[in-house]
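All protein chains but one are shown in place.
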Amino acid sequence: MSDAGRFGIDEQPVFVIDQSRCIGCEACVQACMECGTHRGRSLIHLDRIDRAASPQTAPMVCMHCENPTCAQVCPADAIKQTEGGIVQSSLKPRCIGCSNCVLACPFGVPKYMAEIDQMMKCDMCVDRTSEGLKPMCASVCPSEALWFGTIEQFRSRRRGALVRDFLFGRQVVRTKVYTVVDDPTAGPVDVLGVVNTSWIDDPFALEGFL
Amino acid sequence: MACALDGRLTRRLAGGKLAGVRFGAGSKREARRLDQRGLAWGGVGVAIVLAITFFGSDGLLWFDAALIGYLFGTMFMVFGVVYRYAVWVQRPPTAMLNRRGWDSFRQRKAHNLAALPSLVVSQLLVQSFIRRRSRARWLAHQLVFWGCILAALVTFPLTLGLLHFESVGQQADRYQVFVSRIGAVTFDSGSVLGWLTYHVLDVAAILVLAGVFIFLQRRLRDPGALAVERSGDFLALAGLFAVSVTGLFLTVSSHWLGGRFYAALNTLHALTVILGLMYIPFGKLFHIFQRPANLGVAYYKRANAQGPAAPCRRCGIPFASAQQVADVQAILPQLGFDYSDAVGGSHQSTCPGCRRAQVALAQSARVGGFG
Partner (left out) sequence: MARPPIDEAALIGRYGPHLNEAPPGGWDAGIDADRMVATHCCFCGQQCGIKLKVAGNQVVGFEPWFDFPFNEGKLCPKGVKRYLQGSHPDRLLHPMERDPEAPGGFRRVTWDQALDRVTAEIRRIQGAFGQDAFAMLSGVSLTNEKSYLVGKFARLALGTANLDYNGRYCMVSAGAGNKKALGIDRASNPWSDIPLADVVWTAGTNIAETFPITTSYIWRARDHGARLIVQDPRLVPHARTADLFLPVRPGTDSALFGAVLHELIRHNWLDHAFIEAHTNDFEAAAAAVADMTPAWAARVTGVPAVRIEQTAEWWGTSATGMLLHARGIEQHTKGVDNVLAAINLGLATGKYGKPGCGVTTITGQGNGQGGREHGHKCDQLPGNRDISNADHRAHVASVWGCDVAEIPGKGLPALEIIEAIHDGRIKGLLSICFNPLVSSPDTSFTREALDRLEFYGVIDFFLSESGHHADIVLPGSLHEEDEGTATSGEGRILRIKAAVDPPGEARRDWEILVDIAQRLGRGQYFDYASTHEIFEELRLASAGGTADYRGATWERIEAEHGIFWPVPEEGHPGTPRLYEGGRFYHPDGRARFHAVRYEPPGEVIDADYPVWLTTGRVVSQYLSGTQTRRIAALVAQYPEPLCEMHPVLAERLGITDGDWVTVTSRRGTMQLPALVVATIRPDTVFIPYHWPGDRAANQLTHRVVDPISKMPEFKVAAVRVERAGGAVETTDVRDLSLHGGAP
């Protein structure tokens, strides 16, 4: 394929999420709605972390856990994982709308859609990725907070190392989706270990105003 | 479009990405050895079928030996469905939901009983939740659903010998339907009722076929639907199609071909039906038996909505029913997860939004220069 957005069958592109790059533009939210498997519905999350204090925003796609907590807590066996490791959205005939997955997912990903009484979540644009195309959100993301490509491409383009282990209390969760850290030897991303991050002290030199 | 479709299918086969489905770790363990309780309940199920057949057909008097293959198919299906169901309800989340569903139901029994008919109608019969997903999908599902119900109502009683027809007196065109030993309606073979009785399975087949065609058309037109397609989805549609078409051929043969090919077609039809029955416990159609759990969920959710809400331990805003949060936290260790932290709290006491914020903050903290 001539189009640079399409990967060959023997390439192994990976999904990378790097929340630190997010600028909150919501291109991903808009593009998610264009995904063929759930047109008209956006399944990605984009959160303002603390708008009153900061412009920080962060996207969240399904991380596609190797041992998906959502699938395990599903009483209806409605969440399946493909051999490629993609944790699919709930199977429509099976999902009984109980929201166990919503409450269990350590990453806060599944969405319960009340009007159709069903959970839906990101399936890594399986209509696109199964054809070697980038997912919608990672195609459009202007800041490359959401990125899809081969590990070699990542290394040639970006700083940082790719990791995919997250620590939630005592639970280590390994995911198919990678994230970016400066130092990969510092262990999994310790989700509960960080209270807040600040980047600039007193951006507006407030002493002048008070 | 055709070209794109071919490419997609080729890739799917070559990549094998979607060809198979991996179950969760728990399911894998279950798959290793047969479940004793499941086997026992399956045996009970088969015994019940045999008992119904024996007593319902008046000691096999009305049992139609030509349908013996169907009976075996039914027995296999019942065994499989009961076995799988038994295994399913033992899984920690299912067992929890099962328990909570009944608990919730018993909490306000009279009120819940009163609510049952409307729940059954909206959730199980009209399936309005599908209509809100897509009207075409709903229409297709309703057609297949009612077609199958109709067919099942006729064929299972026939197979088990519960239902038979007797001619009334010496009149060649007057019949009476018997349910077991009890005579029910009498009808004229030339009447509308007669026509319907003869052709009820044809009507069912046409309903099913119409639904199958809508499903197929959707799947073929919509690249998204095709992508999330699993092999089982096509198999189920193919099975429904085969059963309906071979069944209709029987009518064609007897009406227009003077019975030619009838025997062969009959065998073919029996084969598709029996295979179809045997497929039910394994494939997509098992959802028929899982779906009623939805009623339990409805009661569970209603009870939870009246109970206290759990506040997020990070932002303090209530985000879900305290009961369900506790239930999920109780299930997780049974499934081998430990989301507890150093101070004994659980990550699942944090609302999903704050979980996402925590992930973002933790990641940003690991990146210098950003965040």
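A and B label the chains in the order they appear, each numbered from 1.
The working rule: a contact is a pair of C-beta atoms (placed from the backbone, for glycine too) under 8 Å apart; a residue touches a chain by one contact, two chains touch by 3 or more.
Not measured: the values here are computed from a predicted model.
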Practice task
Write the list of chain B residues that the hidden chain touches.
Solution key: 1, 134-136, 218, 221-224, 319-320, 351-353, 369-371
Exercise for the section: Could I get the residues of chain A that touch the absent chain, sorted low to high? Expected result: 2-6, 20-21, 23-27, 29-31, 33-34, 36, 39-48, 51-57, 99, 102, 108, 110-115, 119-120, 134, 139-144, 157-160, 199-200, 203-206, 208-210
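One rule holds in what follows: only the chains that are shown with their structure count from here on.
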Practice task
Could you grab the centroid distance between chain A and chain B? Build each centroid from C-alpha atoms only and quote it in angstrom.
Solution key: 32
Problem - chain A-touching residues of chain B, taken from the complex the two chains share - result: 7-8, 11-12, 14-27, 88, 91, 93-94, 96-98, 129-130, 132-133, 222-228, 230, 284, 287, 290-291, 293-294, 297, 300-301, 320, 324-325, 327-328, 331-332, 335-342, 345-348, 351-368, 370-371
Exercise for the section: Using the touch rule from the top, collect the residues of chain A that touch chain B in their complex. Expected result: 9, 17-22, 35-39, 45, 47, 49-50, 56, 58, 60, 67-69, 71-77, 79-84, 86, 88-89, 91-94, 96-100, 102-109, 115-118, 123, 126-128, 130-132, 160, 166, 168-171, 179-183, 186, 189-197, 199
